[in-house]
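For this view, one protein chain was removed and the others were kept in their places.
Labels for the chains are A, B and C, by order of writing; each one numbers its residues from 1.
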Amino acid sequence: MISYIVRRLLILPIILIGVTLLVFSMIMMLGPYERLSTYIKDPAELKNVDVDVLVTKLGLNDPWYEQYGRWISGVARGDMGWSESAGSTVTQAFLSRFPATAELGLLALLPVVVGGVILGVFASVHHNDFWDHVSRVLAIIGWSVPTFVFGLIMLMIFYGTLGWFPPSRLDSWALDIVNSAGFINYTNFFIIDGLLNANFAIVGNAIRHLVAPVITISILWWAFIMRITRSSMLEILRRDYIRTARAKGVKENVVVYKHAVRNALIPVVTVAGRMVLGLLGGLVITETIFNIKGLGQFMAQAAQQLDYPAVLGGTLYFGFLLILINLCVDVSYAIIDPRIRLE
Amino acid sequence: MEWQEVVIRLFKNKISLIGLILIIFFGVIAIGAPWIAPPSDPSEPYMVPRAGWGFEPQPPSSEHIFGTAEGQYDIFYGIIWGTRTAFRIGFIIVGISSFIGILVGTLAGYYGGWFDEVVMRITDIFMAIPFLIAAIVMTTILGQGLRNVMIALITFGWMNSARLMRSQVLSIKEEEFVIAADALGAGDFRIIFKHVILNTIFPLVIEASMRMGSMVITASTLSFLGIGAPEGYADWGQMISFARNWILGGEGNAIKYWFTVVIPGGAITLFCLSWNLIGDAFRDILDPKLQ
Amino acid sequence: MKRSSILILVLSMVLVLSLTVGAFAQVNNPNTFTKINMGTIDSLDPHYQYDNASSEIYANIYENLIMFKEGDITQYEPLLATEVPTVNNGLIKNDGTTYIFPIREGVTFHEGGTLTPEDVKYSFMRGLIHDRNGGPWWMLYGPLFDAGGLSDITEQVVGVENPSELTAAQSAEVYAELDKAISVDGNKVVFNLPKPNPTFLSVVVHDNGLGAIIDKEWSIEQGAWDGSPETIAEYYDPAKESDPLHEQTNGTGPFMLNTWEKGKRIALDRNDNYWREPAQLERVIINYIDEWSTRKLMLQRGDADVVYMDKQYQSQVENLDGVEFISGLPNLYTGYGLMNWTIDTKGNPDVHSGELDGNGVPSDFFEDINVRKAFNYSMNYDAFVSEVMDGDGQQARGPIPEPFLGFDEDSPVYTMDLEKAEEHFKKAFDGELWDKGFEITILYNTGNSMRKTASDMLKYNIEQINPNFKINVRGIQWASYLDRMIAGKFTLGFIGWGADYADPHNFTVPFMRSDGTFGNFKGESYKEWAKENGVDSLVNKGVEVTDREEREEIYKEIQNIAYEYATDLYLYQPTAHILMRDWVQGWTYDPILHDGIYYYRIYKAQE
Partner (left out) sequence: MSKEKLIDVNDLATYFHTEEGTVKAVDGVSFEIYPGETLGIVGESGCGKSVTSLSIMRLIESPPGKIENGEILFNGKDLTKLNQKQMRKIRGNDISMIFQEPMTSLNPVYTVGDQIMEAILIHKDVSKKEARQEAIDMLTKVGIPLPEQRVDEYPHQLSGGMRQRVMIAMSLSCDPQLLIADEPTTALDVTIQAQILELMNSLKRQFGMAIMMITHDLGVIAEVSDRVAVMYAGKVVEYADVKDLYGDPKHPYTWGLMYSIPHIEKDLERLEAIPGNVPNPLNFPEGCKFNTRCQFATDKCRVDEPELEEVEEGHYSACWHVDKLEEQKAKQGRG
């Protein structure tokens, strides 16, 4: 198992170099003046700028391999460069935005996976009857409504009309507490920090701010998980060992939840792993609408401003995450299914 | 299962029937667009006509039955011609990316060895960036426009088909009839196409029908972010992005501009829904294990 | 145990929910002011920053020698100086080439230092040495040295074009040249100008970060310019990330920095040791949220006191409860369609065939005055003002906006007149254009609906005139927009300019002078034309004379040239607006700082 993990980690650099080269070559499709726009966002900034001097200073005219080499050797030294759109170093920009995204992502993952699996099991148990159709159609509708429409409607109802779930991560008063000297930011995950500081008002406030975005994400991905679970369950429920279990006199609930679900989870784990990356991409919209300054929103913004140090840094980060997720998927296979050995 | 039987079953299944009816409905609108909403400038039928130069959306009236969006773009016209855009986006992106996926996946799975290894690592590299972010980067670089959106979505949209195809090919490669064909001396090309692809195509068809809807949504998300279709182009995502800043109404009337959201939002949701319903039913029908 | 702790958690959540939902005070958080803006702050270094969002922060933390009189940008009041120099009080001497500022005593910086005249001199010298590429210092190099920047001086003095290549000895020589301009005399700071310049005070006034006074000792401690004449090369054109004042501040202003979460939020606290009465607000928070709907909701719910709004959404807020919307404020901005007189046709899809053959336009398309006039007659100015700008704002009359010198509301302007447009199109290229027709693509940068609409209007009107005329409207991203302008491939596109300082010179240079910002994008034939027809010298003459009436005549002449020769398509001067809760009191309009707010006089109270 350990040698397997080590071997998977060994291909990490290959993937990372490949993926950054891919993005870099895309960026190099633009001319130097176009890439200059990262630094000049408004015509007013053209006053007294010698564009050619700026191009030379930033090295935008050098051959691509020199520019890439400069960047990658910086990375090797732990310097990911300066992100113009964040106004800080790329590393800083990522560190300050990571907790928001991770908090939202992890919190959403739970209802998405658990809710999706429950829905899928429910539909498979009711295969082809009324409830199966209803839950399937509802899930497909959830999948079919664009996130930006759904998110804005959520905002309109739960903040605009009812005032329950405000946007951003914390209220102003709570941010003041979090930023004050008496509050120790262990993780910058406000829920965890609130608990560690025994400040439950912060915890409550953080949760309140997360409800609407979590629902928005969940609605979208439920259909995805549910669908896989359902078809996987339908297949498993026809397996001989399910009949064996029934023939033993096992209760139907136990048959479904003990004997079937664990087997049915194997394909679900695969897609859930793949989903995590898609979910992170999907956070672009959710974070934008609910004003959560996280990685998704940052990456979209950086991409649109052609802030390529940030884009490349993000690519590294996501590539790393992909390998990590795949590893987690493989390990959880081994946990769920004793037949699989990681070698 | 014969394809005729598949079609018959699609029509018999209530859920897929709803989906089929919706698709046919959209298809009729797409074909009939020049008669339903005659363009004022036939050389540029996809440019939505403007009813004025102001910004505030105007509610439905006899002249503009769905009202006008921000910038006085006629929503009815945009929806009708946008149907064509939706089909085009869906068919082109899904068609080409599935084709690339089939080709790559089949070759990798069939030949195996180092070739497979290299191809799958390349696939991994493409999959290492979240789809939406990759699409944003690429569209930003290529510039605004539907063609560029499609290029970006194809570039980062073929990997799933490839992996699916590869695993199908791997599992079927060992089966007798392929080995038999090999022994009979059929050329590689023929083996792949005649046996492997024909025997593995169905899961891919299901996947493709599911992706039709989500590609249209992704394209509209790019429009929403301001890097999709050019402003004024008949595209549902574009129509919704016009609604972005009006969705919360105004002057104490929260649903004052409902038509800017509900009509294009409804169109895109129904379109995506219908493909998904068909795909879902398709899967149930074609999956022999579920019979 | 487990269950009870979950119960407590749930209960406390419910409690928190109900408390915050239930609370609906008359004025939310009376001592904290929350503004929601768009975009990001570039830098907190007052000498580095050159954008709207940053200057708002600088203006509340740092102070200059003088400031505008409240609500009037034509009059000055002392700030860190005790008197505004005028000819009458003897502080402007030698025919307007010497400005003397007596420095206020007893002013302390946030970090504890005391203001001295040395600090003032250090602040200006530091900025002059920094002179970052793309920064604001050209505004001061003009009046102080009659130069464009530090590189001009180094070339003049020691013949080195790039200041970062100066040796220590050369650096000292250059420093001696700079040193001539500013000197300390007791408690006074004296500026010596090479020739009279009427813009000087409007450049160093508060609202312009380059005139901000920083604490010499503290700044040197942080690693800013060490005050040595020999280190210019080291400190010239700093990178943002290595600038020690990029994220820490130490000013004399009414507010001081609490936290700056880049790209998200900045919080300012009241300076209780302020040399005047402390501000009324204890805290100012500026959040950056790009989504308009979210901003609007936060305002509606009273969670924000002021939010940024694009003009086109004003119909949504005009009658909102508890919200005050003020519009029609004069905005020092001119929006116009830039015409490139010499289009680079090589590999340029926007000129199509690139020739006068009916399927494209030739390189010198806009060099023909009849084409320019015809385009000017084809714009629907009335509809633009009444519909696109909702009746606020006005048609531009040339580069100079109201209320600057040279603006005359009786001056001639183009109106939409398709017959006259036809007449000019027929005369263009000796009638060849009319017979053959043309096809051109005009550009706008994506996301800018106003510019798109202006382009659509041109297309709509011109295509009516002659069926052989074909105009395509293409949105490209800012990156490509910029690229095409620099590369000379721009055809016609809309762009605008807002005031850096309150003087018409700030508009005539970029719009009209051959080496101005936009002049650079208008091609060789415009440059020649502007030089030969005296446009350049006229623009320069505007700052060489100090007599107000004489200046006014010059600027009127410039406005008239812009009209007479239809150099470009001058379209609009917008208005500014502000959207706030009605409990915000003490706000006055400052056209230079706007959308920024000077929070010193603001307080919150329900009327």
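Heads up, the rule we're going with is that contacts are C-beta pairs under 8 Å (C-beta built on N, C-alpha and C of every residue); 3 or more make two chains touch, one makes a residue touch a chain.
It should be emphasised that the depicted structure is a prediction, and the values quoted were computed from it without experimental measurement.
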Chains shown that the absent chain touches, full complex: A
Residue in contact with the excluded chain [from A:7, A:70 or A:262]: A:262
Where the missing chain touches chain A, by residue: 239-241, 243-252, 259, 262-263, 336-339
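The rule is short, and it goes like this: only the chains that are shown with their structure count from here on.
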Chain contact topology (line, ring, star, complete or other): complete
Which of A-B and B-C has more C-beta pairs touching across its chains: A-B
Chain A and chain B, separation of their C-alpha mean positions in angstrom: 23
Centroid spacing, where centroids are CA-atom means, of chain B and chain C in whole angstrom: 44
Residues of chain A engaged with two or more neighbouring chains: 30, 152, 155-156, 160, 304, 306
For chain B, residues that touch 2 or more chains besides their own: 140, 226-227, 244, 247-249
Contact footprint of chain B on chain C as seen in their complex: 292-293, 296-297, 310, 312-313, 315-321, 380, 383-384, 387-388, 390, 446-447, 449, 452-453, 456-457, 474-477, 479-480
Of all residues in chain C, those that touch chain A in their complex: 9, 12-13, 15-17, 20-21, 29, 32, 34, 40-43, 50-51, 133-138, 148-149, 237, 239-241, 258-259, 261-265, 267, 285, 287, 289-291, 293-294, 297-298, 300-301, 303, 477-480, 482-483, 486-487, 495-498, 500, 510, 517
Chain B residues touching chain C - in the complex, by the definition given at the top: 50, 52-56, 70-71, 140, 143-144, 226-227, 230-232, 244-252
